[in-house]
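There's a structure below that I have some questions on.
Up next, subunit A:
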Amino acid sequence: MRAKDNPMPVFANGDDGYPDTSNLEPRLEWFRSQLAHCSDIVIHPFTIGTGTACSLIYIRELFDYHDAEEHLLKPLIKECSSWNNDLSPLFVEHRLPSAGCRTLTAPSASMDWVLDGCGLLLIDGDSRMLGLSQTKFEKRAIMEAPNESVIRGPREAFVENLDTNLTLIRRRIRSRHLKIEQMTFGTKTRTSVVLIYLDDICPDSLVKEMKRRLACIDVDGVLGSNYLEEAIVDNPSSPFPQIQYTERPDTVSASVLEGRISVMVNNTPIALIAPVHFFTLLQSAEDYYQPFIAATWIRWIRFVFLTTSLLLPSFYIAITTFHPEMIPYSLLISVSSSREVVPFPALMEALMMEIAFEALREASVRIPKSIGQAVSIIGALIIGTAAVQAGIVSAAMVIIVSLTGIASFIIPSFDLGLSFRLLRFPMMLLAGIFGIFGIACGLIIIYVHMLNLQSFGTPYLSPIAPQVAGSFKDTLVRAPWWKMKRRPPTADAANRIRQKSGLRSWAEHSGEGED
Partner candidate 1 sequence: MEPQSVTQGQLFKLFALHLFSTMIAFMLNIMLQSSGYNAPAGIMSGAILGLAFSFISYKLAMRRPDSFFIDYGRHILGKWLHYPLLLFIALSNLMIAIINIWELQDVLTQFYLVGTPSWAIASLCGICIAYTVRFGVKSVFRAAEGLFFISLLSFLIIPVVVSENFEWFSGKGMITQFSLREMWPSAYYTSSVFGEMSFVLFIFPFLQSPAKTFRSLTSSMIVSSVVVILHVVPLLLIFGPELASNLNFPELELLRFMRSGSFLETLDPALIALWLISIFVKLGFIVFIISLILARSCRLKDTKPFVFPITAFIAIGSLVVVKSNIQFKSMMSGGMLTMFVIAELIPVLYYLVDSIQIKYASRKRASSP
Partner candidate 2 sequence: MIMILIVYLTIGIAELRYLRREKRKKRTFVILIVSLTLLLLLSEVLYAVRTSFQISVWIEALFGPIDSWLIDG
């Protein structure tokens, strides 16, 4: 929120009608008028000491009234009897035991204070107000990550509350250099947004750039991290995700350790990480918790299925309709005989099946869990055997469509899988018109588009296209830990060394004794 009204200590009269007096009643009247028709606002008048009237304003169930009563009002009543009703020390020397009390004067600041879920104490005869910050509201417990589940590795996931998320991060990176900068966005929602980075590893240019892009956001409400994402992304019209999002605190801490910056928004369990390039989207948290040989093997499978999800249906169309001499003879006979009864051309059939599969997938997500199970079973039945039996679709096509469907799920980042599913349709069109030549041109256009895509300064295909020496270690192959001495290029140039001597130095010196 751009601080529209600068909080001047002087009683700026006319701050939309705030009475410029120190006695209680007119001020209470103002608060009542501002907060009319809010059933959850509680205004609790009481008198203390020798008759000075006070009142406490708070939001029910958001403000911890019992704790405030216990720690605040009782000692207050006991205490001020000795102050012979001069309550000024209350504001000055923080005599109250509860932390986080603040003296407020400006009406709008105090209004925000109440709306943030804290209490406000007004005292007759004193224009200053005391803010009490005991907020307690129901929060979701930390549960297992629903989308990015991992077999071997931490299972904690972020929750909606920003402070709990920050504790998850802070517990992982206990370093002085871990900086957490807070900003608020949205005039109406005033959601707090947090930038997390390690100031000695993360290049300053990146932090400045992020702040510069965030500064020009002036929107009335920020309810999810996606609002920010689309505002700060380099090329909004590209189907490819340029900011990585995750719900796992260990992924966030790993990327922060690599010198990247993370943005977390209150009320959303999803954290954004920038900059990102294509190959980080293909890495899942699992890769780093499994032995590197298995991780490398799984990464290659991911590459294979990435291309399958993009190219398999278009290759099927291109080969069957343009270059049948590529298919081995026996396979050709069985495929062409299975296509004998199918009335549609290959392109039309492929498009129909793909759209049906997309519809099935979307339906199974949207339908409530109870009957969701039924839809996927019925869907598979309808699309699978029945269609083939009726001769609407050839058997080969059902296999291909289901294989591509599964393949697009193997990609760890759901956004990337989505963009490849989207790109499959123009590729099918090109394959239907120009055959393998069309697929080659489609691949070129996608490749060139990705080449020139940038996310916060780092090229999208950075380790491969603008070749960075030695950075093959973490893209095509997951090198073992003791090989990864240097941080990826996104980190600050000065501070690239991650570990001093090799982790396995104990193994090298064992042979001293023998000759």
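If you want to know what made the cut, all candidates are chains of the complex that A comes from, given by their letters.
Convention: a residue touches a chain if its C-beta (ideal position, glycine included) is under 8 Å from a C-beta of that chain, and two chains touch if they have at least 3 such contacts; residues count from 1.
Given the structure is predicted, the values throughout are model-derived calculations rather than measurements.
Enquirer: Would you mind flagging which of 1 or 2 touches subunit A in the complex?
Expert: 1
Enquirer: Touching candidate 1 in the complex: which residues of subunit A?
Expert: Those in contact with candidate 1 are residues 318-319, 322-323, 325-329, 433-441, 443-445, 447-449, 451-452, 459, 461, 464-467.
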